[in-house]
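With one protein chain held back, the other chains of the complex are shown just where they sit.
Showing subunit A:
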Amino acid sequence: MTTTLKKMGALVFASAVSFSLLSGNAMANGAIGDHVNNLHAHIGEYTEEVHWLESKFGSVVDAYEAKDKNLKTDVLMEYWEEVDFHSAIETQYVPIYATIWQGIYGVKMAIDNGKPVADVRVEQEKLNHALWQALGAVKLASQYQKKGLIDQVKTTEVEPTTGPEVIDDIKTRLDRVVAKYAEQLHEVATTLVHDTYLQRFEGVEGDLIAKDAALVEDLEKDFNVTLPQAISQDEGVDAVRHVVEAMQVKLDKARKLLVEAEKGRKDVF
């Protein structure tokens, strides 16, 4: 295993474990069934699908290069929506899921804007890279799932019950914000930010503010101004991801404070 893949493995595991706390009903696309709850049995199928996607996306770019007048770039999304691999990566490692959508729109916008084919090929290469990276992530998740280290994907709401769990859930939800933004579902992304603030962060900030008022103030601004603005100003997936990553660093600090707060609490009885 390469160093990159090892790093990714750790991320996949963390993401998958935290995702198991998240509701399955947050899925926007794809049915949740055996193909995500028994990943190992479907790795061959996913591998085929990645090859198929690579070839289909390639055929779109080839058609563009051939100046095919019948070319419609919406077909790029249709190909991606069609495969089971879609839900597998969305449930197992949503950051790469976002990157795939970013790649799809990279190719689409380059074609729609009449960019030189060399530029389109660069975007296509990024997309292909994301697909194979995603397959690696799913393979690794399948190993963990096979060993019983991650739960099956839940299809009913499971609420985090402690402060640190709430922070983990918030971080996963923010990854989903990037994913939904990358899918061009800007309203969905904005609503998810708003809901995450009201349903999650609001519940822990009371404890946090007694520990670090400046940190809470900073995150308040991120939730209510910085992130919604990054989405509404449509500055691109990288810009939104940058805001989310910065928030996640602050949330890690918040998590430590909440763990300390819990340790210092006296027993109820």
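Note that a contact is a pair of C-beta atoms (placed from the backbone, for glycine too) under 8 Å apart; a residue touches a chain by one contact, two chains touch by 3 or more; residues count from 1.
By definition in this document, contacts and distances are computed from a predicted model.
This figure omits one chain of the complex; the name its UniProt record holds, of "ABC transporter substrate-binding protein", "SUF system FeS assembly protein, NifU family", "Electron transfer flavoprotein subunit beta/FixA family protein" or "YciI family protein", is "ABC transporter substrate-binding protein". Within the complete assembly, A:V216 is the residue of A:V36, A:A179, A:L192 or A:V216 that touches the hidden chain.
Taking the complete complex into account, A:G206 is the one of A:G44, A:G114, A:G148 or A:G206 that touches the chain left out. Counting the whole complex, the residues of subunit A in touch with the unshown chain are 157, 159, 161-163, 165-166, 194, 197-199, 202-207, 209-213, 216-217, 220, 223-224, 258, 262, 265-269.
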